[in-house]
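Every protein chain but one is kept in place in this view of the complex.
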Amino acid sequence: MKIQPLSDRVVVQAQDAEEQTASGLYIPDTAKEKPQRGVVLAVGPGRVENGTKIDMTVKAGDVVLYGKYSGTEVTLDDQDYMIMRESDILGIIQ
Amino acid sequence: MKIQPLSDRVVVQAQDAEEQTASGLYIPDTAKEKPQRGVVLAVGPGRVENGTKIDMTVKAGDVVLYGKYSGTEVTLDDQDYMIMRESDILGIIQ
Amino acid sequence: MKIQPLSDRVVVQAQDAEEQTASGLYIPDTAKEKPQRGVVLAVGPGRVENGTKIDMTVKAGDVVLYGKYSGTEVTLDDQDYMIMRESDILGIIQ
Amino acid sequence: MKIQPLSDRVVVQAQDAEEQTASGLYIPDTAKEKPQRGVVLAVGPGRVENGTKIDMTVKAGDVVLYGKYSGTEVTLDDQDYMIMRESDILGIIQ
Amino acid sequence: MKIQPLSDRVVVQAQDAEEQTASGLYIPDTAKEKPQRGVVLAVGPGRVENGTKIDMTVKAGDVVLYGKYSGTEVTLDDQDYMIMRESDILGIIQ
Amino acid sequence: MKIQPLSDRVVVQAQDAEEQTASGLYIPDTAKEKPQRGVVLAVGPGRVENGTKIDMTVKAGDVVLYGKYSGTEVTLDDQDYMIMRESDILGIIQ
Partner (left out) sequence: MKIQPLSDRVVVQAQDAEEQTASGLYIPDTAKEKPQRGVVLAVGPGRVENGTKIDMTVKAGDVVLYGKYSGTEVTLDDQDYMIMRESDILGIIQ
């Protein structure tokens, strides 16, 4: 993994629909803003608000849900990643 | 239940229109932004504002009303859930 | 009354146009954003701003004016209600 | 007068174009956002900002100018009123 | 002069294009948001921010530049005025 | 120079494309939001934030870069100027 996200961003390796169905999560294709699921690979140091650093909640290894249109896709060494702000993450699958 | 919502989000299991009518709540299909009703399954830790955590008001088990277009639908283990911010919840049915 | 509104929301039972005309309030149908009138049935605890709870101004029993497109309509036990934020209320009819 | 405005709202009785011309104020019909003129009938207690109530500047009896699309029209006892925020008032005619 | 502007508003008597050209200022008609020039006739007391009144910078008699679409036109006693916020004023011609 | 800019505005004398190319800066005509270059002629006193004046960074004589659609064009004594906020300035050419 070669990307160090800035501020409160996280790098996520998305799990595609097949993987998601296999693990029990089904997201219909017709949903307008459908959530997606992935594994957190790297987290930023957190954003600073009024001089105080806000700690990150998610950590590397977490499986997270996020909106379909959240974040930005990047491809590095033939691998797809998502970079998004932590506020775009809906929840952690436990 | 397998989703731990982040920040001030809640996971809600929606009750469909039939259930709602049975329990006395009728929401017309023609309403432009019609509220919906569901049971809270999980709540986040609350959001942080200026370094202070804002406690959540709703708790697991609450039956809540929310706008039709609030939140994001997810399906996990063949079960539909909604993930929304507490600020999208209009009220608690008592 | 079965809805406990959250934050600074209020539950209002709208008075329809006939009632309004009968009581002397006329709202033309051609008005783009016409106000409406109703009785407050329940009020939330108030919103929290910077750690301080802001008290509500309206109380149950108040007859209030609000914009036509303010709030969300809900129907509970065959009765129509409006849920809106106090900031959507224009004034109290005395 | 039967409306007690909330927050920093004021109730204004508009003076129509004829009255305005008679008193020397002419507002061309072609102006995109033309001001209007009226008499303040009631003022709210003022809005609260960070726990401090902001006093109102206008008072009942003031003749004020405001934008054409400011505020909301209401009719009570066959009389037309405008309810607007004080920040929509441009100035006081002295 | 009969208008007392509220908050940080100012009343300006616009100088039309001919006057402007005569005084050396030329504003092309094709400019999308062309500035205009006028004389300040009255200034408000200043706006209040967090309980502190912000003093006005311009004063009656100043010749100021402002954007074409800034402010609101009013006509009083057959005289045209502009009412705008001080933040709409670009600069003072010295 | 006859314009004293208000707040954090600056008056800039733009250098046209030919001048810019001559000095080595080339801005393609097809760029949607192409930067431009000019000399600062006058700077405002700075804006006030929470009661504290924020000092200006640029000063008269600086050659600055700014977006094509930043600021407002004025013509005074047959000379073209730009009035923009300092936050519209991208950088200083050294």
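Think of it as A, B, C, D, E and F in the order they're written, each chain with its own count starting at 1.
Note that a contact is a pair of C-beta atoms (placed from the backbone, for glycine too) under 8 Å apart; a residue touches a chain by one contact, two chains touch by 3 or more.
Bear in mind the structure is a predicted one, so any value in this text is a computation, not a measurement.
Where chain F meets the chain that is not shown, the touching residues are 24-28, 31, 33-35, 49-50, 52, 54, 57-58, 65, 67, 86-87, 89-94. Listed by residue number, the positions of chain A touching the unshown chain are 2-7, 9, 11, 44, 48, 50-51, 72-78, 83.
Assume only the chains that are shown with their structure count from here on.
Each step here moves to a touching chain, and the least such steps from chain A to chain D number 3. In summary, the pair chain C and chain D forms a contact in which the copies contribute largely different residue numbers, shared numbers making up under half of all those used. Taking each chain's centre as the mean of its C-alpha atoms, chain C lies 40 Å from chain E. The geometric centre of chain E is 22 Å away from that of chain F, both derived from CA atoms. Shown for chain E are the residues in touch with two or more other chains, namely 50. Taken pairwise by the contact criterion, the protein chains link up end to end in a single open path, with no chain closing the loop. Working note: touching chain pairs come out as A-B, B-C, C-D, D-E, E-F.
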